[in-house]
Structures are given as structure tokens and as C-alpha cells.
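Got a structure here, written out as C-alpha cells. Questions coming.
A single protein chain has been omitted; all remaining protein chains appear in their positions.
Take a look at chain A:
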Amino acid sequence: MNLIAPSARLIDAATGEILAGAELSAAVDRTAEAYAALPPGVVFARAGTSVPTVLRYAGALRAGRAVALLDPALDPAVLADFIGRFEPAVVVGLAEGGAGADSGERPKSYQQVDDEVLGPVWRREVPPADEPHPELAVLLATSGSTGDPKFVRLSSSAVSSNAAAIAEALAIGPDEIAPTSLPLYYSFGMSVLNSHLAAGATVLVVDGGVLAREFWQAVQTYGATSLAGVPYNYEMLHRIRWSPAKYPSIRTLTQAGGKLRDEMILAFHEKISAAGGRFHVMWGCTEAGPRMSTLPADALPARVGSVGPALAGGSFSVVNAEGAETAAPGVIGELVYRGPNVMMGYAENSADLTRGDDQGGVLRTGDLGHLDEDGFVWLRGRIKRFGKIFGIRVNLHDIEEMLRDQGPVVAVSGPDKVVVFVEGIDENAARDLAGRLAERLKLHRSGFDVRTIERLPQLPNGKIDYRSLEAQV
């Protein structure tokens, strides 16, 4: 597949180099040709935020090779396990990544080669047992630092249709310049890249994120027009009293990757509106490649809290407690998404890569919520995030909402109790909170174990690492 429209550009903030038009196309072709000489199989790309990463990614797609975008800071043992299970033809980007990034030892059956085009790589010496499905384009690891990581399989049509639908929903045209504020191996970061390249816009490749001086220098130097962030990024920007007034080229702020507090949404909406721009709350998941919905900017402030209607080509329904599916407004249940961007399925090993479409364009999101009369989605937490206290089911999301005034709070399920982690509270306050929850939920206080934690652990994409907290319980 060809991800890159003719007018698309890549700006390398580190070098000032601009790749555009025939030159960009030729650079992608060169990487595509470099892959042609390799044994069959998928490409593993250690994906730091760099222009070479983008070229190795786009080149693999152009060569018709499925490519897995991987966090360069992935634990070497996890990378080795992935390589053993998926038998990639090549691991590229060995030199990618900053502090803490280490690719580990060269795996068995791989040769280390310094490829003229691809750079330092591990090349497989024998073909893998299985050939990946021809429709397979992108593999992204499911989030979770512990447990059993697996890949989400995205087809080329899922990737390209989602890129086009996002560009339509956000009105991304050739004049847009998006900085890489999020990692490229993270589905949201990848979708910013895909949607801009496919729309013939510019991607400003700059490493460091929204707290780095280089990032904001590049935004100013190249006149970036948008900023994409997860809730954690907006919380940080709020904390440092960032204002779009200083960066007048920025006209669009987008937010996905979890629930941002309503007051924060409204604050950023007001700030960017005052500067003549717009704020978009969006919803997605890696399994949908990733975008499912976008809240139109003019729906704020009236519909704050909603993540908007489905993208063009997609639709939502709800499966209620009795298992009946409906698109009727006001029914609470598990949200189901249908669209061309839904994944083909998961993959645990190389045999799974040969599989076709297991999903049929349908995705059970695992999120609870309802639709309103206009088809806007209103979320109310993860369906599986329930705890049991003395046999009574309690919604962990609701508990977190009750304690919002405490700052960052996470509730996880323990043996017949709910464990609540609160950042930096003392013993007395913890006891009081347990009492407050017991009273609100009319359950005995011994069912609530409130603990202090210095900092809630986070995944590389800024989301709370629930699994590591669950492991502490």
C-alpha cells in the first residue's frame, strides 16, 4: 500500500531537512527495495521518533510487508520473546531509542548487518515457517507492561480507511503541519502520522514530547498547526500553565487515549477557541486502527463528556445486560463498533499472522456507555472493571469518580475488596476515604482498602498501568 499522498512532506526537526514530492517518494521506494532482498515475513521496526523510522515504516508498507511498530524501550527480554514467537524477516531500527533503550543480544538465527538503506538490522537467516496473510499491513502490541503481550493485526484497507476517515473528521488538508507529540509505536501517534501523510499534509518529526524545549522550538520554527495529546499530556500542559496564545500557528488540539476531566476539556476548549482554533475529543482503541469517533469542536461546551459520533463509514450499537443489541438512544451497555478499520484479529504467534479476517468488521469495545439521540457516544468506564465486595458488584470507574477530588486515584479489584490507590495521602486520610466510600456504597468499610502510593505507575503512552497495580494487590 502507498500511505503517502503526492503533496505530503516530512520535516526532520533535528536536521532541518525537508523531504517532499519525488524526493520523499524515492526515499520510500529505496527502503521498499531494501526489504525485497530479505526472506519472507514481517518487519519488526523499533520505532523511535525519527525520519528514518517513518521511511522504514512507509517503505515496508509500500513493499507489501506487514510491519510491527515497537517501542524501542521495550524490555530486551520481551523483544526476544516477540522475535521467537513471530519470526520476523528483519528487525530494523536497532540504533533507535534514547535513554533506557536497548535491543539486547542478537537472537539465534539472525545475522547483524549494517544495511546501506535500512541501517543496522538483524536479518533472519532462514525463512519463517509461516507466511503472513497478504492483507496484513500493521502490527501493534496491545498495551500492558505485564501479562501476555500480543499483536493487533491491522489490514492495509483498515489502515488506509481509518487515515482517510480521520482526515475527513478533522478536516486535515495539505496545509496542516502535525508535530509528532506522541510515540509512533502508539496507535494514536501512528494515526496522526498516517492521516497526515495520506491527506498530503506535513508531519513535523520531532522527538522529546510536550515538555521538551526542542519540541516547542520546532513548533514555532515550522509553524505546526495542531497538537495531539493523551489526558496525561493535557494535565501536564495545564500544570505548567501552557497557553496556545504563544503558538498562534496551532489551530487544532486533539485528545484521545482515555478520559480527560470535563473541566480540563472545557479549559482547553476555551483557550484554543479564544485563539481561533478548535478542540477535538476523540475515542479509539488499537483494535480499531485506532480511531472510532470524534467530537465535533462545535459540540463543546454543550456536549462535554461525549466522545462524539462514529467516524464516516463506522457505526455504534450497544449490547445491553440481557445481551440484546440496539442502536436506540439511552440504553446502557457494552459499546460495539462496526467499520472498515476494525482489526483482522489478534496474533499470539507467527501462525496467527497467516489468518485472514476473524472479526468481520465488528468490535466489542469492552467499554460501557450509551448513545444519545444523535448517535453521540457517552462512555462510563470499562465493562470488565468491576470489583466484588462481599459478593456485590461495584463499578471501579464509579469509585474513582467519587474520589476525583483526591487527585490521581485508581481502584482495582482485590480478593472480596476494592483496593484504592491514592497519590500521597496519609494514614488518617486513607481511613477517612474508606469510610466515605463505605457510606456512599452502603457496604462495610473493611471492603475498602485505601493505600497511599507516591506515583501511579504509567505505561509508555501515559495511561495508567492498571495491571502493575493489580499485581500489587
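For the reader, a short list of remarks on this structure follows.
Operating definition for what follows: a contact is a pair of C-beta atoms (placed from the backbone, for glycine too) under 8 Å apart; a residue touches a chain by one contact, two chains touch by 3 or more; residues count from 1.
We adopt the following convention: contacts and distances are computed from a predicted model.
The listed choices are "Sugar ABC transporter permease", "Xanthine dehydrogenase family protein molybdopterin-binding subunit", "Tryptophan synthase beta chain" or "Acyl carrier protein"; the UniProt protein name belonging to the chain that is not shown reads "Acyl carrier protein". If you put the hidden chain back, the residue from A:L211, A:A327 or A:V362 that touches it is A:L211. Annotation: of A:A5, A:M236, A:V304 or A:A351, A:M236 touches the absent chain (contact as defined above). Although one chain is not displayed, its contacts with chain A can still be listed: residues 98-100, 208-213, 216, 236, 239-243, 246, 455, 458.
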